[in-house]
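Here is the structure we will look at.
Note that one protein chain is taken out, while the other chains of the complex remain in position.
Right, chain A next:
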Amino acid sequence: MNRFSYARPTDVAEAVREVGSDPSARFIAGGTNLIDLMKYNVERPTRLVDITRLPLTTIDKADGGGLRIGALVPNSDLAYDDQVQARYPLLSDAILAGASPQLRNMASTGGNLLQRTRCLYFYDTATPCNKREPGSGCSAIEGVNRIHAILGTSSKCIATHPSDMCVGLAALNAKVHVAGPSGERVIAMADFHRLPGDQPERDTNLGPQELIVAVELPDEDFSKNYSYLKLRDRLSYAFALVSVAAALKIDGGKIAEARMALGGVAHKPWRDTTAEDMLRGKPAEEASFKPVADHILRDARGFGHNDFKIDLARRAIVRALSQAAAGTPQTQTDKRIK
């Protein structure tokens, strides 16, 4: 681990000032990912700004009736919050599908958005990786790519975003409130994470000095017909091969509104609003879901080991939508899939 300086500000403006213009300075909250990466010598911050003393720890009613979640709310508090469980159970389930209780206790809401990929090459400094070392090449494209992306990839990078929570947030149309030197701004969840393109080293559209201060959930009700379905290499404590967050509003057996996001398939939570539009007005039944699944995967491309994800994603979309339509969301405790 490299030497670094350390600061522990108590308000947001001070935190933004403390991180300054140094591109290798990092904010640290739960540290569940950053510390690992520092030990691996992948992240080499010269300065750590500890934000755990900032007043960003509450879940409050947002203007407009939604919910404003402070960036420092631990993942477990968020998952088990009464209002979240009642109004946004999809988010609660997505969080509980990920990590372990110990990690969820440490991990913060803002930090979860900034998790870095689990690409095997990103973690191994002996191998080329464009995300870790721009211009060095992508080892995964012709390497071990079982866990890699099938949508939105580039010739520079086929890594995936590992978060479950973000998949739920994307489906729920969340907004990310960030603070920077020139004040606050709001980024739609769909615009927060990036596709790799020519700059795979950039995971998000967050500015270098910007700090996530809150995540806002809009005042919408998807608490009846929803499901978070996660498929992985063991039944718990593994990153998603494919996950689907599905939410429906159903009126007289017909779909009034649909939301869907996929995890484990792209460099960001994969949301395709054209697919959601296709569902509007259709009967809430399996026959309606298959064409939509095909549509979402229309441009999917595998790299060998991960070819199976294309079919798996199709099947997972249909199943998750079926679970949502039936009002029988996938349980995150019993691993049996219905």
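Just so we're on the same page, a contact is a pair of C-beta atoms (placed from the backbone, for glycine too) under 8 Å apart; a residue touches a chain by one contact, two chains touch by 3 or more; residues count from 1.
Note that in this section contacts and distances are computed from a predicted model.
Per the UniProt record, the absent chain's protein name among "Aldehyde oxidase", "Zinc/manganese transport system ATP-binding protein", "Amino acid/amide ABC transporter membrane protein 2, HAAT family" or "Heat-shock protein" is "Aldehyde oxidase". Among A:96, A:120, A:157 or A:187, only A:120 touches the chain that is left out of the view. The chain not shown here is touched by just one of A:41, A:136, A:205 or A:273, and that residue is A:41. One of A:149, A:171, A:241 or A:300 touches the chain omitted from the figure, and that residue is A:241.
Residue-level contact of chain A with the missing chain is found at 1-3, 39, 41, 118, 120-121, 123-124, 126-127, 139, 142-144, 146-147, 231, 233-239, 241, 307-308, 311-312, 315-316, 319, 335-338.
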